[in-house]
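Shown here: the complex without one of its protein chains, the others still in place.
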Amino acid sequence: MCLAQPARVIEFQGDDIALVDLGGVRKRISIALVPEVQIGEYVIVHVGYAIGTLDVEEAEATLKLFAELAT
Amino acid sequence: MKYVDEFRDGALARNIAASIASEAEPRRQYRFMEFCGGHTHALARYGVADLLPPNVRMIHGPGCPVCVLPIGRIDMGLRLALDAGAILCTYGDVMRVPASDGLSLMRAKARGADIRIVYSPLDALQLAADHPGREVVFLAIGFETTTPPTALAIQQAAREGLKNFSVLCCHVLTPAAITHVLEAPDASQYGSVEIDGFVGPAHVSIVIGSGPYEGFAEKYRKPVVIAGFEPLDIMQAILMLVRQVNDGRAEVENEFTRAVNREGNLRAQEVTAQVLEMRSTFEWRGLGEVPMSALKIRPEYARFDAERRFDVKYRSVADHKQCECGAILRGVKKPTDCKLFGTVCTPDNPMGSCMVSSEGSCAAHYSYGRFRDIPVVRRDVAAHGVEPL
Partner (left out) sequence: MDTSKRHYTRPLDVKHGCIDMNHGAGGRLSAQLVEEIFARAFDNEFLNQGNDGALLPVPVGQRLVMATDAHVISPLFFPGGDIGCLSVHGTINDVAMLGATPLYLSASFILEEGLSLADLKRVVTSMARAARDAGVPIVTGDTKVVERGKGDGVFISTTGLGVVPEGRVIGGAGARPGDAVLLSGTIGEHGVAVLSKRASLEFETTIESDTAALHTLVAGMLVAASEGAIHVLRDPTRGGLATTLNEIAGQSGVGMMLRESAIPILPQVDAACELLGLDPLYIANEGKLVAIVAPEAAHAVLAAMHAHPLGRAAACIGYVTDDTNRFVQMDTRVGGRRVVDWLSGEALPRIC
């Protein structure tokens, strides 16, 4: 329901604001809901706020699951 | 886009489709409800139905916060903009929703109401800071994904001592809606549909976690698989649901492991609880009054509550008599079962909630799938060796 995208954290800009990158487009968003996020990590962005982080290992694992052959 | 494009891969989609086809028992019907409007939109936009075997059918649920926003709430926003002269900030989704007196936010704007589309509550805060002499009201809609940003915005307004900012809070809750669909007190009016399992919302679950769905799985004996937002995620979740049905299991499984865990985002839940509290009841367009299904602003933050700040009261307004949205939202009827669909009710002139937002059942079907209803007389003429690459 809620449009949200994974974006990479590029830079902290103070006051709970970070610059993130999605496919080459950069946006300033709030990271108040993910205070422990690090530069280089991915966050899920919705209405200008990061609402969670993306676990890249799980992402790779999920893609492998998709590739499992039909029985 | 990293971690987006890979989840839209055609070859992998064919692979999952093959698995679903081979594992769905041919003599069995599988009916799964995807609750989340974003999933409805993705299914339609990518034509995922074409990849499912005919005995696996998706039923679209009431998970579109724009669709379920009652007319009366938009009327309140309109009165604030037109009569109180406030700057009304809204997400783009709400602009075309038809309200009373033939108005919508877009039409009110044409009549001089100061209505601004914002991408984030942060933009509304900025407008309030930039225009200290004007009242700025933020129309806050959405499920649990969109709620923490609103709560943070109110806290920020308090910290900054903004005197001209308030929120018209229309946030609604997912578990209550699912319960309502399953328990339908007026089931005799709408009939009931056998739903074999649920595809759980992606981003709501990031915030609330997978835990809250365990009650449904247990009480109603229905499997729930939380799915990510992309077409491959939804297909994988459908495969997992087929497996659960075949095995006779009714568990909560998580396909969206890269973003969702059992507890959810505790910080987001905490902030929400600090600023907002439960309403005892709230009217949902198409579903009627639903108890414990929506939030309002706590007394401590009353000065930021538009309902207390201004003299606007909620007044219920009924939909068109022939509108079948209620039954469609419960999955009991299809868009084409509604007499108004495609004749009176179209995306340009929506009559009810299901047509209002692009992820409502009727809107999605009209925009992406109505070609399936109409026998298409076609002769495909092969291009002279210029196949699209």
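Each chain gets a letter, A and B, in the order it is written, and its residues are counted from 1.
Everything below uses one rule, namely that a contact is a pair of C-beta atoms (placed from the backbone, for glycine too) under 8 Å apart; a residue touches a chain by one contact, two chains touch by 3 or more.
Just so it is clear, the model here is predicted, and its values are computed rather than measured.
Among B:70, B:98 or B:142, only B:142 touches the chain that is left out of the view.
Screening B:14, B:111 or B:163 for touch with the missing chain picks out B:14. Checked against the full complex, the one of B:65, B:148 or B:286 touching the unshown chain is B:65.
Residues 1-3, 5, 19, 22-27, 45-47 of chain A touch the missing chain (whole complex, contact as defined above).
Contact between chain B and the unshown chain involves residues 1, 4, 8-10, 13-14, 17, 37-38, 41, 44-51, 64-66, 91-93, 95-96, 106, 116-119, 123, 126-127, 142, 146, 231-232, 346-348, 357-359, 366-371, 374, 376-389.
Following the convention adopted for this analysis, only the chains that are shown with their structure count from here on.
Averaged Cα coordinates give chain A a centre that lies 21 Å from the centre of chain B. Interface residues of chain B facing chain A in the complex, by the touch rule stated above, are 1-4, 6-7, 9, 12, 15-16, 18-19, 21-23, 36-39, 63-65, 91, 119-123, 142-143, 145-146, 148-149, 152, 201-204, 206-207, 228-229, 232-233, 236, 255, 257-260, 265, 267-268, 271, 359. Those residues of chain A that touch chain B in the complex are listed here as 1-6, 8, 22-23, 29-30, 32-35, 42, 44, 46-49, 51-56, 58-59, 61-63, 65-71.
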